[in-house]
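Next up is a structure, given as structure tokens.
One protein chain is absent from this view; the other protein chains keep their places.
Now for subunit A:
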Amino acid sequence: MNKHEWLQRIYDQHIAYEKREKRIVRFFQTIIVIAFFSLWEIASRFHWIDPLLFSSPSSIWHLFITKVRDHTLFSHTTITLTETVLGFIVGTIAGICFAALLWWFPRVSKIVDPYLVILNAMPKVALGPILIVALGPNMTSIVAMGAIISIIITTIVVYTSFKEVDANYIKVLQTFGATKRQWFTEAILPASFPTMISTLKVNVGLSWVGVIVGEFLVSKQGLGYMIIYGFQVFNFTLVLLSLLMIALLSSIMYQLVSWFEKKLIKRA
């Protein structure tokens, strides 16, 4: 057997192993989902758990079909999704822009540092009532909730990563006479991409929190409203349906961020 064939065989073995490993992981993941929902259904049927409180997958499914038929689920979901995506984008972009400003003006960053710490420590959802009164009980204030919850932490995390970029990269650029703007675009920004991506991932979760709490408070429409309404009329099937929708949508958003990450960071 020559060397080439041998290497090929080792490589094939490696790939086969990886495939097998992946299949096993997928298998157990599927088993867990099936087991979870079956157990839930059975437990509810046999009254091991209170079906009024915990509902059951089948009743949630029936409710889902009804809600799809009368188009209410679609409209509530679209509203919440729009608010969340907007809040996420506004919060993230504004956070990164603030971070860039702080990097550009170091003195400003020193001055505002303690205020950032305080703002970060404050529970942002507590601002909800004020926002709603100030901006009106509508989509704007809910989007603002989704954004405000992630903006400060994004600013702090991204600014810290800007600061931690090795100054020698800037020295290299300086030797070629680069401008401060070029330092930012050629070194600071690309060096911070990995940090930015991880804040994106955190922000996906945060904006959902902000938006759902916003909808609780405004209580007009959206999945958050469906939860509050279901709670008030003691329809927990409705609450759980909304929760499952949220889980589904937020994991799709998360996957999108991961896909974006792969596009942005080409190196391994």
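Heads up, the rule we're going with is that contacts are C-beta pairs under 8 Å (C-beta built on N, C-alpha and C of every residue); 3 or more make two chains touch, one makes a residue touch a chain; residues count from 1.
The definition used in the following text is that contacts and distances are computed from a predicted model.
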Name per UniProt, for the chain absent here [options: "Molybdopterin-dependent oxidoreductase", "Aliphatic sulfonates import ATP-binding protein SsuB", "Fe-S cluster assembly protein SufD" or "Acyl carrier protein"]: "Aliphatic sulfonates import ATP-binding protein SsuB"
From A:72, A:168 or A:255, residue that would touch the chain that is not displayed: A:168
Option touching the unshown chain, where A:49, A:89 or A:178 are the choices: A:178
Of A:48, A:74, A:193 or A:259, the one touching the omitted chain in the full complex: A:193
Sites on subunit A contacted by the missing partner chain, in the whole complex: 166, 168-169, 171-178, 182, 186-187, 190-191, 193, 265, 267-268
